[in-house]
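Shown here: the complex without one of its protein chains, the others still in place.
Chain lettering (A and B) follows the sequence in which the chains are written, and residue indices restart at 1 in each chain.
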Amino acid sequence: MVTLTSYLILSAAMFIIGATGVLVRRNAIIVFMSIELMLNSVNLTLVAFSAFLGDSTGQALVFFVMTVAAAEAAVGLAIVIALFRRKQTVNLDEINILKW
Amino acid sequence: MMLTSILESIATFVPETVLVATFCVTLVSGLIARRKPAVPAALAFVGMLVTLWAVLQQAGTDRTIFSGLLAVDPFAVFFKGIVTVTTLFILLFSYFSTEVQTSVRRLAEYYALITAMALGMFLMAGANNMLMMVLGMELTSLSSYILAGFTKEASDSSEASLKYIIYGALSSGLMLYGISILFGLTGTLGFADLNHAIANAVPNYFALLVATILIIAGFGYKISAVPFHFWTPDVYEGAPVTITAFLSVASKAAGFAMLMRFFKVVFIDTSVLALPAGMWASLYGFEWNKLLAVLSVLTMTLGNLVAVWQNNLKRLLAYSSIAHAGYMLMGIVVLSDKGLAAVLLYFIVYLFMNLGAFYVVMLVADRTGSEDIDSYKGLGYRAPLLGVAMAIFLVSLTGLPPTAGFIGKLYLFAALLDARWIWLAIVGAINSVISLYYYARVFRNMFLRDPEGQATPVSIGRAQTVLLLVLLVPTLLFGLYFSPLVDLANASLVMVGVR
Partner (left out) sequence: MTLESILFIVFAAVGLASALLLVTRRNPIISALYLILNFFALAGLYLTLHAQFIAVIQILVYAGAIMVLFVFVIMLLNLRDERSLREGLSWKKVFAAGVSFGLLMEVIYILMTSASGMTELLPAKATEIGTVEAIGSRLFTRFLFPFEVTSVLLTAAIVGAILLAKKKLD
């Protein structure tokens, strides 16, 4: 029997793998892909809760998360392209001339 | 049924409608009047004036629209007013800024995105549902990512923008995850329903705590509170100064509005009656305010300590604005109407003094080509008005009388002492003393140091002087005559659905 908890644990694991990717990887494109992974596990949580609660609100929210993900990806990749033109790199360590 | 309620809602949705129209018209005007950048600027300005008028028409309304998704109450109207006034100032700054006029790639889109950002902040101020919170935040953030990376030459600008979007996407991911957990625990997204659901069924305390911390990550990013502040100095330094000023005032105000409404409406315990007037309790003693207290201490301490080492004035003001977010968080920690009123009051004051400081930085940078603290040497003699104005804005940011900043701080600390948060008040006071040190450094350079090289006088035009006075006069006036502001802040505390 597959319970709600199994879905939630799976999505928590994927979320944290994604968050680790954002923090650890230095390649900007892989960082953006890790963010997509995080947003996808949010969607999995929402769909799982929605199915188990018997309420379609969660699945409607998934649409908005997808829209946000698409918009963020488009703008993020555009910034990566703009930066690559100037610096010929997408490595976050190399472009970090603005220090903490 | 649904249709009538939507049509009815639209009648109370005029300011936002005007903003959407301004956004579209400004965008299209850039395609038609290709060589006349003044056209979109004028259209955006007129649009914002109409918006201001529409916002003022909403004064006194207290209801929700679009089936409870958006609140139109005095609290939302107050913050919409703050955002609109800031936007108007930013449009004027942009018109006068050499940096913006020469280096921004497409001015029509620049003005259009500023109005889109204002729309996002309006939605944040009125968000009465977690979905609207997310959409408002995303609209604001996306527009600001673009605006921060918009300039032609400076490669700093797109680096800052990349840093901005990575941190922004990370924290909005964390916030969305928190929202999904909270949705699972309660089965609802609306603030008032969340309150009922949490009050009726005792939830799992740890799950609630984790969801709240994740949601705070999103808020913390918008108001640049400390563990989520990394983007602030770089974006403030890399972005055009007009956008920096916009982010430091309007975006922060909208973030605070959303944070205050979320915590007050979702976690208020309406069954506890044995409290002094104007105080409220949190459900099950769920002490989210302690979380915010820790955040507040970290934020102001780090902001002030790091500001001491900064030599770039934009960066210095960035850290100073981080510190101010810490001060304002203190007002939310105390769980009292007095505290919230103090935050609202502080925002009115902060609008004038912070925009003023950034305006002087902009004028000086346009004329000397430098934002470095050394380029301010002898400014008090090269441009007496600019020097004196900057000194007043800095005194006000420190919170010393007779300026408006003093009144803001006075009410914040009074609310803290009233609610017996003595230790937090002491930390706040120590921080204000630290901040005096780095503000005084700028002051010393302006008046007590001789300029390096030849001392070229810095002159500004008549229109720019008028705008400077418009910011300067309230900063001084509100320090002496502040009772209308206090009344306004107290009247604006009304949130829909909360007594």
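Assume contacts are C-beta pairs under 8 Å (C-beta built on N, C-alpha and C of every residue); 3 or more make two chains touch, one makes a residue touch a chain.
Because the structure is a prediction, the values reported are computed rather than measured.
Interface residues of chain B facing the missing partner chain: 2, 6, 9, 20, 23, 27, 34, 66-67, 69-70, 105-106, 109, 112-113, 116, 119, 123, 131-132, 135, 138-139, 142-143, 145-146, 149-150, 158, 161, 184-185, 203-204, 206-207, 210.
Contact residues of chain A toward the unshown chain are 1-10, 12-14, 16-21, 23-27, 29-30, 32-34, 36-37, 40, 43-44, 47-48, 50-57, 59-60, 62-64, 66-75, 77-82, 84-85, 89-91, 94.
The definition used in the following text is that only the chains that are shown with their structure count from here on.
Distance between chain A and chain B, defined via averaged C-alpha coordinates, is recorded as 26 Å. Here chain A touches chain B in the complex through residues 8, 15, 18-19, 22-23, 28, 31-32, 35, 38-39, 41-42, 45-46, 48-49, 53, 55, 57-58, 61, 64-65, 68, 71-72, 75-76, 79-80, 82-83, 86-87, 92, 95-98, 100, going by the rule given at the top. Residues of chain B touching chain A in their complex: 131, 134-135, 138, 142, 145-146, 149, 155-156, 158-163, 165-166, 169-170, 172-174, 176-177, 180-181, 183-184, 187-189, 230, 233-234, 237-238.
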